[in-house]
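Here the complex is missing one protein chain, while the rest keep their positions.
So, chain A:
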Amino acid sequence: MSTARRVKKTMAASDPAAGETSAPGEAEAVLERILHDVVRESAEVRPGRARQRRLIVGLAAAATVSAVATALLVLPGGSGSAEAATPAPLAYHLTAEQESTDARTQLLQLARTARAAGETPLTPLGLHWQQWSLNTRDDRGKVTSRVVPYDYEVLDGPAGLVVRRRSLGGSDRTRTDPFHPTLQDVGTPQDGQALKDWLRRRTPGVDGPGGTSQAVHDLLVERALTGGQRAAVLELIASLPGLEVTGTVTDRAGRVGVAYSASSDGSGLPTRYTFIVDPGTGRVLAQEETLTETAGLLNVPIPSVTSYNVYLGNAG
């Protein structure tokens, strides 16, 4: 046996990255960002870059539906003056009844309702969500930030999964997505703890608010969930430490839901992660992230919504 084959045999079972993939949608988003933002170099001028742009990945991935005008922020570090362009925070109304029962109990009750309903996803399978991203970019020392709203549809067609992304800025792209997994997966756990363990493979921070927010988003834009799987999602959210009922709210798609929030400074800035849930069905309607104490280098007001996602159900 050759040395290479011996090495493969010895190491194959110990691969720390076996089966791992980047978060759903992340690869696609990065690809678009690279093609949009990065300037090609010719081979001749490679070391002396004519222009260098550094993508700052950090404040990304969020979603929006209404009140999303494309805007440009010029942030400190550049020559422009700061100008806030984040969406207005939603209005939450905490009732006495909501206050009398803790968030975990409420969500577990909703999980039981969702599980008992036992719904299966509508066919043809599809997902529809809207997303607003606050991206920052460092371009020759001038840090800029754009509010870029997107509308996504994923459809399960005969030729495979097709992703349509529309920007309120005008672009409209439809193409097959080589990264998107099958929409319906019976293997997605239907128990909160099992789901958490399953998600931890790709989202190690799933035990905290930021990780749970990311993992739930990934799941909702990746899978058409059954009632049992939706129940597991609610149980996952219910397990968050420090979870509170934020109150009744109308989300950015005009739907009434109940909001549950937990805070963390794991991202570097104290952030409140809010999950808006349909009190009738237990569906997660939307998520919001809000800076609560400081904006760091981002010269935006406090509180400021830095991102949100609105899940609109079946596409098509």
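Definition applied: a residue touches a chain if its C-beta (ideal position, glycine included) is under 8 Å from a C-beta of that chain, and two chains touch if they have at least 3 such contacts; residues count from 1.
Note that contacts and distances are computed from a predicted model.
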Options "Iron ABC transporter permease", "Extracellular solute-binding protein", "RNA polymerase sigma factor" or "2-oxoglutarate ferredoxin oxidoreductase subunit alpha": UniProt name of the undisplayed chain: "RNA polymerase sigma factor"
For chain A, residues in touch with the removed chain: 3-4, 6-8, 10-18, 20-23, 26-27, 30-31, 33-35, 38-43, 46, 49, 55, 57, 178-179, 204-205, 268
